[in-house]
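Have a look at the structure that comes next, please.
Note that one protein chain is taken out, while the other chains of the complex remain in position.
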Amino acid sequence: MKRLDLIFSERELDAIIKTLEKANVPGYTVMKHATGRGPERVVTEDMEFTGLGANAHVIVFCEQELIDKMRDNIRDDLSYYGGVAYISEATPL
Amino acid sequence: MKRLDLIFSERELDAIIKTLEKANVPGYTVMKHATGRGPERVVTEDMEFTGLGANAHVIVFCEQELIDKMRDNIRDDLSYYGGVAYISEATPL
Amino acid sequence: MKRLDLIFSERELDAIIKTLEKANVPGYTVMKHATGRGPERVVTEDMEFTGLGANAHVIVFCEQELIDKMRDNIRDDLSYYGGVAYISEATPL
Amino acid sequence: MEVNPILQNVLAPPVLFFLIGAVSVLFKSDLEIPAPLPKLFSLYLLLAIGFKGGIEIQKSGFSDQVLPTLSAAILMSLLIPLIGFLILRFKFDVFNSAAIAAAYGSISAVTFISAESFLDSQKIAFDGFMVGALALMESPAIIVGLLLVKFAAPKNRPKSRKMHLSAILHESLLNGSVYLLLSSLIVGFLTASSNPSGITKMEPFTGQLFYGAECFFLLDMGIVAAQRLPRLKNAGSFLIGFAIFMPLFNAFIGVFIARFLSLGPGNALLFVVLCASASYLAVPAAMRMTVPEAKSSYYISTTLGLTFPFNIVLGIPIYMSLVNTIIPLSPL
Amino acid sequence: MEVNPILQNVLAPPVLFFLIGAVSVLFKSDLEIPAPLPKLFSLYLLLAIGFKGGIEIQKSGFSDQVLPTLSAAILMSLLIPLIGFLILRFKFDVFNSAAIAAAYGSISAVTFISAESFLDSQKIAFDGFMVGALALMESPAIIVGLLLVKFAAPKNRPKSRKMHLSAILHESLLNGSVYLLLSSLIVGFLTASSNPSGITKMEPFTGQLFYGAECFFLLDMGIVAAQRLPRLKNAGSFLIGFAIFMPLFNAFIGVFIARFLSLGPGNALLFVVLCASASYLAVPAAMRMTVPEAKSSYYISTTLGLTFPFNIVLGIPIYMSLVNTIIPLSPL
Partner (left out) sequence: MEVNPILQNVLAPPVLFFLIGAVSVLFKSDLEIPAPLPKLFSLYLLLAIGFKGGIEIQKSGFSDQVLPTLSAAILMSLLIPLIGFLILRFKFDVFNSAAIAAAYGSISAVTFISAESFLDSQKIAFDGFMVGALALMESPAIIVGLLLVKFAAPKNRPKSRKMHLSAILHESLLNGSVYLLLSSLIVGFLTASSNPSGITKMEPFTGQLFYGAECFFLLDMGIVAAQRLPRLKNAGSFLIGFAIFMPLFNAFIGVFIARFLSLGPGNALLFVVLCASASYLAVPAAMRMTVPEAKSSYYISTTLGLTFPFNIVLGIPIYMSLVNTIIPLSPL
């Protein structure tokens, strides 16, 4: 099993979830209110009241093949608005 | 060292922490307000005001043997209410 | 690529971010409001109103060499106030 | 039934804000009231309802009507889950039937408030002790629901899930929202009886602010309800029908009991609304903990996505017409 | 221009709390208003402004001045982004220029409120329908900004980013803060026309509480603005100059239009403030979604870090002097 970590602006959450659902992932977890900084040195804060909002951190545990299936779509989503995606190994308990 | 990721309904948090404490883990971290969807396609939201609440994401860094010790209890906890548990490798800095 | 997980008191966030920036990490993500317990068995809660506050969970995806560069500074930061740091493998999507 | 009262109901700020919230979802606006702000308003409303109710009960004392009304309220909250369970069993297993039925036996405090606002705007009097009925109707339905599970569940239910009476009582009486309402009621009662100046000092918070906070909360409820509604599709038409039929059915029984109790039109409407409303706070929270076999999307989507909006927008004026029609009839 | 009105403005609670917030950042105090509490106050303020504005518009009806003023308001919110765009293009690409220009064409509701508070403290009358101008000036600038991107963007913009008119309208009219303000205005209007008792019941929430909530929100705005200010350094002196020059320039045009419309000094100040203020809610949110090429730090740091504090602290009394100087001149 793999673990996929996606971090991107909260406002793109719907698009990413649509991508995940289309690939039929077994599940996913969303943590909102993440803040941070990316390679373009833009600091994202939790300024929800401005409508800008913070980042979302999405974790997906799934098989490699699913990740291969989603790769292009996720890269597309992230290339549009920015964000990062990393894969690591994970074993079910 | 191992890293154990547990994701489950916030309302089960006390039971899980009891399991962790019983196994004498060196520590744990809890992140509340996680939302998500599991294999049964039930979407968990952060509807705290209804008392349903969201998911908790618990991270434990510990030795493999501790995980082996807790495995059955955690599986029990999660089988009752649902949730996921994954193990990965981690090295202390 | 590596993934570095740092968990420590929110009040030390500025110091840790300074350390990260000095090492020129490509980016980082901060999740606040984490709670937990460490080896000294002190339970950290989200008692923001007391000014004590909760923990922050910082994730950094970066190269091993950067981690080597930051190691001493991060250990210093964490030895002062407590907290944990773990490294694991991660592959960009 | 005239259309006027429905329009009048819809044109009051609380209902308008509810509709605004619902429409924002329809139009895909990104209007959002992020957690835990809705919790602030729900805690506030429970505290304020309880506090003001306690004062009213202390003031009015236990008149002739109080005891029979409260008894009838408890009776209804025991009866409705049983009826609901029988109906739901045609389609659902024991777990889902019990959980949904319990929700309909219990009450929605915000629906109750909305009915009070409606009566206010119609200048129809009602008594403060009806808040006592509200408080007393929350828990019994949970107990019935859990007992139904305890006795009707398949024998192979895992041992860990066998419920003890103590757990049932705990879930029904110490659930956060039940506890806050009940204990605020006691605080109100004690304040009124031994510290009347405390009432004046609380008034701006629990009294004057109430209507606005209700509007704000209903704005969020509109968003939440409209997000929930589409999920009902998966639940099937039986459950959709149930979510409309059951409140009407309960209202119908309720109005005859109200007549039997000789309640005035204001109290009668509140009694009917208590019967017709369904819980989306206490019951779901309790069921999530004790009956994980039941699908939370069923009991939440019906109560929050359909029954609640129905009651708020159409139900209350319909029940008022019902009350105005049935109550004045020659005595039973 | 006397210094008195500036000092008077600065010594009012809202501005003092704003300064307290800013100074706390300067002194590295750990004073913080954690998310989502600022959102609570921003939602509340929009709801209350809209609601009260709707009531006022219903009460005052559509007098002679209303239509010309509202038309002029819309005109300004179409014109300012175009002017701003031309200026900004000297230094920035199409994306950044359009996004920043749109922010200056739109408005800041809190600046508007502060101007109302200033008028109150100076006992200068103004009309409720000016809230209509506020509501109407939010969206057009977004539309202009997005059209500028649509037509002026380099031809090699990726296909996925080609904007459709429907998306443009969606972002400009259904953005959370625009939607809440507009719909609360409608609720206020409907309440005033068909349910006047609702006004009295809302008054403690939307009326009495307003000033204090404004102070609390400005405390946070002070913190946020002061955190943003240093980032302007990276933006360069051109943008810093723009963030001060543009509101003054817009105010100058605005005051002549106000004179042409024969607005009284109160309405004139509000009109000028609408022209001079820049959006840090609706526009950034819309631009973040539709023009990701623009640096959010540019349009947020200028509006929030510089233009907003400038308007709150110095701008409003300066514009008042401008109004007092220009308006009474012999007719154009």
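Going in written order, the chains are labelled A, B, C, D and E, and every chain counts its residues from 1.
The working rule: a residue touches a chain if its C-beta (ideal position, glycine included) is under 8 Å from a C-beta of that chain, and two chains touch if they have at least 3 such contacts.
Predicted model only: the values in this text are computed from it and were never measured.
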Answer key for E:63, E:193 or E:208 versus the chain not shown reads E:208
The listed residue (D:202, D:225, D:287 or D:323) that touches the chain absent from the view is D:202
Filtering D:58, D:191 or D:297 for touch with the omitted chain leaves D:191
Residue list for chain D contacting the dropped chain reads 35-36, 39-40, 43-44, 47, 51, 170, 174-176, 179-180, 183-184, 186-187, 190-191, 194-195, 197-198, 201-202, 204-206, 208-209, 285
Chain E positions in touch with the non-displayed chain are 8, 11-13, 16-17, 20, 23-24, 27-37, 40, 117, 120-121, 204, 208-209, 211-213, 215-216, 219
Contacts from chain C to the absent chain lie at residues 9, 11, 33, 42-43, 46-52, 54, 76, 80-82
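Just so it is clear, only the chains that are shown with their structure count from here on.
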In whole angstrom, the CA-centroid distance of chain A from chain B equals 20
Per the C-alpha means, the centres of chain B and chain D lie apart by a whole-Å value of 34
Rounded to the nearest Å, the gap between Cα centres of chain A and chain D is 39
Multi-partner residues in chain E (2 or more other chains touched) are 35-36, 39, 175-176, 285
Among chain A residues, those touching two or more other chains are 11, 31, 33, 46, 48, 51, 88-89
